[in-house]
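Shown here: the complex without one of its protein chains, the others still in place.
Per-chain residue numbering starts at 1, and chain names A and B are given in the order in which the chains are listed.
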Amino acid sequence: MIRLIPRAQPSKAMIFLSPLLALTLTAVTAFFIFAFILTDIKVSSVFYTLFVEPLIDTYYISELLVKAAPLIMIALGLSIGFRAGVWNIGAEGQYVIGGITGGAVGLYFYNVEGFWLIPLMSLAAILGGMFYAGIAAFLKNKYQVNEILVTLMLTYVAVLFLSAMLQGPMRNPSGFNFPESRPFHDGALLPIIWQGTRLNVGLIIAVILSFVTWLGIKKHLSGLQIKITGSAPRAAKFAGFDDKKTIWFALLISGGVAGLAGLFEVIGPAGQITPGLPQFYGFTAIIVAFMSRLHPIAIIFSALLIALTYIGGENVQIYFNLPSSITNIFQGMLLFYFLACDVLIQYKIVFIKTIRQKL
Amino acid sequence: MSNRRLTSILKFSLLSLMLAFTNSAFADPVKAAFIYIGPTGDHGWTYAHDQGVNHLKDQLGDDVVITRIESVAENSDSERVITSLARKNDIIFTTSFGYMEPTIKVAARYPDVKFEHATGYKRPTDNISTYSARFYEGRHVIGKIAGRMTNTNIIGYIASFPIPEVIRGINSAFLAARSVNPDIQIKIVWVYTWYDPGKEADAARALIAQGADIIMQHTDSTAPMTVAEEEDGVRAFGQASDMSAWGPSAHLTSIINNWGPYYADRVKAVRDGTWTETDTFDGVEEGMVAFAPMENMPDEVMWEAQDTILDLDAGAVHPFTGPINRQDGSVWLAEGETPPMFPDIITMDFYVEGIDSKYPN
Partner (left out) sequence: MNEGLIIAIIIGISIAAVPLIFAAIGELLVERSGVLNLGVEGMMIVGALAGFVVEFHTGSSFLAVLAALLAGMAIASIFAFLTQILLTNHVATGLALTLFGLGIAAFVGRSYTEENIELISALHIPVLSDLPVIGPLLFSYNPLVYLAFVMVFLVWWFLFKTKQGLILRAIGDNHDAAHAIGHNVVRYRVLAILFGGAMAGIGGAFLSLVQVPIWGEDMTAGRGWIALALVVFSSWQPFKVILGALIFGGITILQLHAQGFDVRISAQYLSMLPYIATIVILVSLRMRDKNKTNRTMPNCLGRIFHSTS
């Protein structure tokens, strides 16, 4: 009989050991699965492609960082809300709206260059994302309409709105009526920080935001984060905030950051607004947030890990002709182990020889 | 046959045999990669490309090593996937419109790799070709069948996204149907998805309820065909691949996207060192647009359809032949006039006169 006994203090060792344990368990399970389904491919080479190549090949390192940046940003915003028990499930929609509003400014000033352009676009993106998440905050505060419903439904609306914009006002005038915006000029694109790759300042901003959030939480929400993994986030409140303000704060922050992430995708690796903008980042970021136990610095690492599963998974498909579903299975499994192993932080596992007492 | 001719044939065969021998025995096989927008099991767009790739493999055998990657979204991920492929392949086929800018970016970085982008129009470097098919010729043929086969005079059209490719198909099918049946009406439902079996089925049911007895689809799943099969007196056309298995009594024919010969040609060209940048827009004549066997229709209708195919094959008819007005009544094509490929056909963004629906904008 296995029992979980709460620890008096969260285990410091386990905070670092449990992810390693989870990785090991994932690797072992994956090994057996691959050994079972792959008949004529060496499992070791699949493993190399999945876990090692993306970490030693400079191109893939740069792509890991590119992929992680938006996840870091969105997850940061969400983690603040989740601490307060505000369930913004629709960061995906706020991300899309931010891409649209920020991108619209860029398209409006298409032939203008200036140091102010990207800051102005960023402002528009943040406001767009804030507005979109703000709808949920307003409806929650005024009519007690649960934010899960509003943010989720508005995600679908955002995607259709993107489609309408790309059919209409934002369509590339010389694009043969295909639903894509014009590619942005270099002046409107985020500066590249690693020449020869797609890595841009978005990553730096994401990392800075992580530290800012970390400091902010330390200052204003001391004592809060300890409780997070185990107990009720709903009980948590921001210092000096009442319920309504907390809801506004949580949704505006997470919406604004998601909006900015959307713009950074548009003027970063994508370089234009396309119907492919929504790419599940808003949902993946929820996972990233919880994998890192809502800790702003840990978010950087869990975002990188998720990015690794994407890139490794892609390459496994390319090299070994495996279907894309392998990546989903693998990600799901990794998350299961990650979440499960975290139990060791708050609890000890005790094996008890049960004397079947009262039943 | 003269001796001289025979000798030359022999010489030629010998030469090609030697060439083939040299190529397959001594040269490395061509590494060809394909990137797909959907899963290969969609039975629509991606499935058709995948069938083409199978044909390529059959044709070239050991001369080609093929890599396929499916379900690559048309966003910033695709540039990474194309780059990964470019590092290890000789030629890369990017089989969806949304891969255009990523293909161009990667092509600029890998000048020695050949790129083939489906349905696009940009070829800024000389290692990018574009290719697509005149699918509206296929729509022309099924439009004629539809015009003959309908009893209610209503065609139901399940449309995906309002892009020129889809608009061309609607206009072409409508004009052809009206040419054989002046009372024809077309009802168009936009579902804003390429693949959602449930929604495509809902759309098909809605159209049937509104009186359509012919269903055309420009989406990828077999769902509309299965709905037509369950309703009495409703017929449907398959999209991209032969969908007859899903509608034994409803299926009239399917427009088949026949990419195989093109893929074989292009990879052979890489093997032989003769690949050059091109823009291909082939149709029935070249065999890129083909049809599943025609069924569930009277012989006269089938003969008429076959004649239409022969005419298209011979280049004798053009699906857009004037007089044609735009929906607003303005003149598009004068009597006997056919439109230029660019801009009229490539960028088409209007309905023709006679279509009642509002243009989606």
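Note that a contact is a pair of C-beta atoms (placed from the backbone, for glycine too) under 8 Å apart; a residue touches a chain by one contact, two chains touch by 3 or more.
Since the structure is predicted, the reported quantities are computational estimates derived from the model, not experimental observations.
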In the full complex, displayed partners of the excluded chain: A, B
Which residue of B:Pro39, B:Pro261 or B:Gly287 touches the chain not shown here: B:Pro39
Residue touching the undisplayed chain, where the options are A:Leu123, A:Ile148 or A:Val207: A:Ile148
Sole residue of A:Gln167, A:Ser181 or A:Ser254 that reaches the chain not shown, by the stated touch rule: A:Gln167
Listed residues A:Leu117, A:Ile287 or A:Ile311, member touching the removed chain: A:Ile287
Which residue of B:Ala27, B:Ala108, B:Ala209 or B:Met341 touches the chain not shown here: B:Ala209
For chain A, the residues touching the chain missing from this view: 4, 6, 82, 87, 89, 139, 143-146, 148-150, 152-154, 156-157, 160-161, 163-164, 167, 229-234, 283, 286-287, 289-291, 323-333, 335-336, 339-340, 342-343, 346-347
Where the unshown chain meets chain B, residue by residue: 39, 41-43, 156, 162, 187-193, 195-203, 205-210, 212, 221-223, 226-227, 230, 245-246, 356-358, 360-361
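Here is the rule we use: only the chains that are shown with their structure count from here on.
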Euclidean distance of C-alpha centroids - chain A vs chain B, Å: 37
Chain A-facing residues of chain B, complex: 33, 39, 67-81, 83-85, 87-88, 97-98, 100-101, 105, 121, 161-164, 192, 343, 346-349, 360-361
Residue ranges of chain A touching chain B (in the complex, touch as defined): 59, 63, 66-67, 160, 163, 167-168, 176-180, 183, 198, 265, 268-272, 274-277, 279, 310-311, 314-315, 317-319, 321, 323-324
